[in-house]
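All protein chains but one are shown in place.
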Amino acid sequence: MNISPVHYIAFPLLAAFLIPLLAKLHKELVRIVPGIVLGYFLIISATLMMRVHETGTISQVIAGWSAPWGINLVFSAFSGFLASLMSLIGFLAWLYSYRFKKVDDEPSQKYFILMMMLVTGSIGIVLTGDIFNLFVFMEIVAISSYALTAFYTGRDSAEAAFKYLLIGSFASALILLAILLLYTQTGTLNMADLASKMHLVSTPIKASVLVLFLVGFGIESEMFPLNGWAPDAYSQAPAPIGAIFAGVVVKAGVYALIRVIFTIFGFSGAFEPLIILGLITMVVAEVSALRQDNLKRMLAFSSIGQMGVVLIAFGIGTSNAVFAALFLMFNHAIIKSLLFFSGSYLLYNSKTKSINDLKGMAKKNAFTALFFALGAFAIVGLPPFSGFWSKLYLLMSAADSHMFLLIAVILIMAVVEIVYYFRVVGKLYYSKETTDIEVTKPSINGMLVIAFLGLLILAVGFYPDLITGYLHQAADSLMDKTAYIQDVLTANI
Amino acid sequence: MQMIQQIISVSVYGSAIALLLIGLYAVLTKKHLIKIVIGLSIVDAGLHLLFVAVGYINNGTAPIFSPGNENRVLQMVDPVPQALVLTAIVIGFATTAVALSLIIRLYKHHKTARIDEIKTLKW
Amino acid sequence: MMIYIYTGAIVVLAFLLVFSALYAIKQKDLLYAVIATGVISLILSVVFLMLQAPDVALTEAAIGIALTTIAFVITIRNTSRYENDNTGINQTK
Partner (left out) sequence: MKKIFVILLLAVIGYYVTSAFQLIPFGENRIGDPTEENNVAAYYMNNTKEKSQVANVVTAIVVNYRGFDTLGEVTVLFLATTGLGSILYRRKEEEEERLNKPSSSLLQTGSKLLFPLVVLLGIYVFIHGHLTPGGGFQGGAIIATGFLLMLIAYQKYHVGHSMLNWVESLAGITFVTIGLWGLLTGGTFLENSFLPMGTLNSLISGGAIPIIYIAVGFKVAAELTGVLDILLNTKEK
């Protein structure tokens, strides 16, 4: 059996259905099996990325019906890049939470199933070539994230989950309506086929479909003004899930939005609504982040702000800007995960999760504090770290398109970012008084994950060429709509 | 004939869109969590009706080749929206069940299921 | 003749749909509201049958009428029955 994109979906499902039975054999299997699956994701990613590099887009049909008739999975340079990124973050989150909770507790069994399906669903969104199948995967992601947000019984997590559920169901209703409208006009659900039949759709319907998709997927990608769920969900969910939300789930939402705009609607060049929405999202989120006292909420707002920047970059729409957007997504995924992982150890015993509880933590917990600081420096875009390059490329591409006002706003927001991240780092290192909160030393797997992410940030910071070549290829593959249609519709079984 | 078509069209589309709007109204204005979830399921119902309505063809038959009329392909209604609705109904039930379980937990915690009495639910 | 009965039935069912939806969101007693939502599903499944979608009608009947309604009823039994119930806050516990 050759490795193929469908393994991303088939094996985790097999594992998820098996785990309740395996739990009767040995409790430990419940934690190990998801890890094996997520580790296998890395192997699939590596193999397929290599194959894509050599032979181009892989389009795999399912159930033996070729593209417009059946459902297919598309592993292009672009979707493959996102799937690999998600696999990486998913595996690291699993490793980090391996000693997460006592395994005799029944919920820990459910935790690992839900976490694995959260990653699988996101990868499914990215890989699928069918718009309704995308909706189904979105629901898989949605249901597991509601349950995971409400995972801790002690906190206000049920409230956060309920908010998330309300907004999420609203989004899925809108997306269903949009899919229905598209289906009536084109008679197909395959995205490549839709893209080639878009000329059949009359303008008013096109406009309403675009608005519906923009709002629906905008909710998933934390776009203003429908991102009220995000800070609550991030701060109430377990820390590794926060990292998955920032590194995986949001990316899937952005992917869906971008796929619809670039491929189905075939916009090329600057797409102003996206720039404007991204700008508002960024400004509102960064300013709100300034006022947060809860560290996780601050990280959540910062995450929303970063997604705003990504949307701006996609909105500019030149090949270089898309490249910058992908670079930003990559950086955001690894750096935000690092911040969530290390931040959660720093505040492990703090009840309020307040930033003030971080005072002088660097002395007690030097290792974690160091990597937290590294992450903070990287995300605001200081030079030797990877965050610097993505911001630089973004500004360069904006300058190419003569959007100087945009550059000014992004720079001002970068200053805001610096202020609130440095406030935290300052509390860590330069606070005279120290809190009397007990420190928890990270477990060995937690340290491994944190160190790996830190080193990855440094490596990409010093040698951005490690990934820029691949990112350029990914950006080109996203921009080339005709090649996508070609690859999907002519793929042989 | 034209008239009758018009009446059917207006009543089916009209009631579906009315369900959508009524449900949305409940979601946006109601204060009780169960009422909000009822609103969500009304929105879902409206959507499902829209799906089936769009697939309907005048004088069509159900998309099943029953013995005896195995060649009536030309008169069949569109089967695709029906297949999609099957999926959507089941997913809708799953979402409703999760929402209800969250309400039960909220009630245990706060002894109330009204938004205006749970501070952390306001936004 | 059939077509008139059919049309009349559709119109009546459409009105009933909207009426039960309005009733469901206006009714303060949640148990009645939930039953009204069940009635919406019931009418919907009849409409689905009339629109030549027997598969969907069967699903809506089994899931919409029976299971969703029961799930709501169980929740109401575990929480409060009336929309304006403030008893929780005034209770001493």
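A, B and C label the chains in the order they appear, each numbered from 1.
Keep this in mind: a contact is a pair of C-beta atoms (placed from the backbone, for glycine too) under 8 Å apart; a residue touches a chain by one contact, two chains touch by 3 or more.
Just so we're clear, the structure is a prediction, and the values are computed from it rather than from any experiment.
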TODO: Please identify which of the visible chains the hidden chain touches across the whole complex.
DONE: A, B, C
Open item on the list: If I consider the whole complex, including the chain that's not displayed, which of B:V12, B:L33 or B:I115 touches that chain?
Closed with: B:V12
Open item on the list: Can you tell me which of A:F41, A:F75, A:F137 or A:Y345 touches the chain that was removed from the display?
Closed with: A:F137
Open item on the list: Considering the complete complex, identify which of B:S41, B:Q82 or B:T112 is in touch with the unshown chain.
Closed with: B:Q82
Task: Residue numbers in chain B that touch the chain omitted from display - done: 5, 8-9, 12-13, 17, 20-21, 24-25, 28-29, 50, 53-54, 56-58, 62-67, 70, 73-74, 76, 78-80, 82-83, 86-87, 89-91, 93-95, 97-98, 100-102, 104-105, 107-108
Open item on the list: Applying the definition given at the start, please give the residues of chain A touching the unseen chain.
Closed with: 1, 4, 6, 9-10, 13-14, 16-18, 20-21, 24, 60-65, 68-71, 106-107, 110-111, 113-114, 117, 124, 130, 132-133, 136-137, 139-140, 143-144, 146-147, 150-151, 153, 158, 161, 177, 181, 184-190, 202, 204-205, 208, 493
TODO: Considering the whole complex rather than only what is displayed, give the residues of chain C touching the chain that is not shown.
DONE: 54-55, 57-59, 62-63, 66-67, 70-71, 74-75, 78-79
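Keep this in mind: only the chains that are shown with their structure count from here on.
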TODO: Sort the chain contact graph into one of these: line, ring, star, complete or other.
DONE: line
Task: Chain centre separation (chain A, chain B; CA means) in Å - done: 30
Open item on the list: I'd like to verify one number: the distance from the centre of chain B to the centre of chain C, where each centre is the average of its C-alpha atoms, in whole angstrom.
Closed with: 11
Task: Set of chain B residues in contact with two or more other chains - done: 103
Task: In the complex with chain A, residue positions of chain B that touch it - done: 27, 33, 36, 40, 43-44, 47, 50-51, 54, 80-81, 84, 87-88, 91, 94-95, 98-99, 102-103, 105-106, 109, 118, 120-121, 123
Open item on the list: Considering only the defined contacts, which chain B positions touch chain C in the complex?
Closed with: 4, 7-8, 11-12, 14-15, 18-19, 22-23, 25-26, 30-32, 34-35, 37-39, 41-42, 45, 48-49, 52-53, 55-56, 60-64, 77, 82, 85-86, 89-90, 93, 96-97, 100, 103-104, 107, 110-114, 117
Open item on the list: With touch defined as at the start, can you tell me which chain A residues reach chain B in the complex?
Closed with: 132, 136, 139, 142-143, 146-147, 150, 153, 156, 158-163, 165-166, 169-170, 172-173, 176-177, 179-180, 183-184, 189, 228, 232
